[in-house]
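Here it is: the structure, laid out below.
So, chain A:
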Amino acid sequence: MDSRVSARSQITTPLLLSARGLVKDYGRSRAVDGVDLDIPERAFTTFLGPSGCGKTTMLRIIAGFERPDAGSIILDGKPLLDVPPERRPVNTVFQSYALFPHLTVFENVAFSLTLRRRSPDPGPRVRRALETVHMADFADRYPHQLSGGQQQRVAVARAIIAEPHLLLLDEPLSALDRKMRSHLQIELKDLQRRLGIAFVCVTHDQEEAFALSDLIVVMNRGRIVQRDDPATLYARPANAFVADFIGSATLISGEVIGLAEGATSASLRTSLGILEAPCVEGLSVGQTAIFVLRPDHVQVVEPSLWNNQPSFKATVRHIVFKGDHYLIEAEAEGILLVFEDKLLLNPGDAVMLQINQPSCFITRVDT
Partner candidate 1 sequence: MRAGMTRRELLAVMAAAGAAGTVARTSSAWAAVSELVWATWDSNGHPEYVVDFEKQTGTKIKLSYLSSEDAQFAALKTGSAADWDMINPSLNGSWRYIKAGLLKELDLSKIPNASLMYDVFKTTKKAQNEAGKTFAIPYLWGLNPIIYRTDKFDKEPDYNTLFDAKYSGQLAMRDYALESIAIAGLVAGVPRDKVFTMDAKELGEAKKLLVAQKPHLRTYWQTIGDLTNLFATGEVTCAFSWRVPYDELKGKLPVGMAKPKAGVMGWCDCFAMPANLPAEKAEIAYKFVNYLLGPEYSTQVARVGHYATTSSVIRNKLTKEEQATIFIDDMDVMKNFMWPVAPDNYSDWLKIWNEVKAS
Partner candidate 2 sequence: MNPVLSRATLAVPVALLLIIGCVLPLALLLVFSFFTVDMDAFVMVPDFSGGNWLQMATKPIFGLLIGKAVLYGSVTAVLTACLGYPVALAIASLSRNAKSLAGVVLLTPLYTGEIVRIYAWRVLLGSEGLVNALLKGIGLIDEPLKFLLFTPFTTYLVLVYNTLPFMVLPIWISAELVDRRLIEAARDLGARPIEAFFKVTLPLTTPGLAVGLFAVFALAAGDMLTPSMLGGTSGSTPMALIDNLFGTAFDWPLASALALSLLMVLFGCASAMAWLLLRLKGARAVLQRGLQ
């Protein structure tokens, strides 16, 4: 295992927020189903999952727009749930921004400062906040006169001006085009580092989660499936759902026939033969498990380059041009394997494939 991965998975900063046993029902459907969660200070945490997994409800509970049916949250060492949204040290960047259409950029950003005349002259602070997001020149514009990216920056400036301990971002980049999105990802990450406060972001886009996060919380059907740094999440998915949801992977099911190295590595009998790789904790012999095969762990081998690793025959089915490489889908023993290669192959070609098994991972089927 990569040493960098293990180092970063040990997040040692103190806890900012700690939730226990959160449950939230909407009518007969349960949106959040017994969530325990810790969020560290000064980190960028992302809730990742398919739509309807409960991630947005979690965000709304933290912001104070929803009240859970059960459970508790501690923020800054104090119970949070009885505090109304306006008195929580939490601010939100809303999906599609929710800028006040009747107020200028300046007035939007100054909103929290002008309430109850908190600040005699909000001008300098507003200008500083706008400069932080490179929007100082647009202070007198109205939201409808701004592009999506500009609106997003204003929404961020509006949310950070009150200096929250925790900034919530609900799908902050989903309304933007691809180019603008990757540009703003960098800016957001940079902003979080400069401000040094905790960001909690909700997204269904795993690329975005990878680009932004120190910590990713994968959710499915109201529960947390895995909470780890991005590299760990990719290399050691906790179950088949995470393996499938994060990045692309071929999932090969098989029976555990042996465990080694103190049960940190396992052998699996699959239709491609016996495969060995590091494994998730708690597997036992005879159990069904999943071999997670990432595209970069498969390669076409020339007969001359054969080594000790086992290899098998496959037939090319589809090819997608990706610029500097091709994405190839090949079938072997009824299993479709996806991998990358620089060679131009044609559908129908027979190839010999080899798997870099030590880089792969064996995980649980979904629970």
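The candidates were selected such that all candidates are chains of the complex that A comes from, given by their letters.
Keep this in mind: a residue touches a chain if its C-beta (ideal position, glycine included) is under 8 Å from a C-beta of that chain, and two chains touch if they have at least 3 such contacts; residues count from 1.
Predicted, not measured: the structure shown is a model, and the values here were computed from it.
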Chain touching chain A (counting every copy) in this complex, out of 1 or 2: 2
Of all residues in chain A, those that touch candidate 2 in their complex: 63-65, 84-87, 90-92, 94-96, 98-103, 111-112, 115-116, 118, 142, 144, 158-159, 162
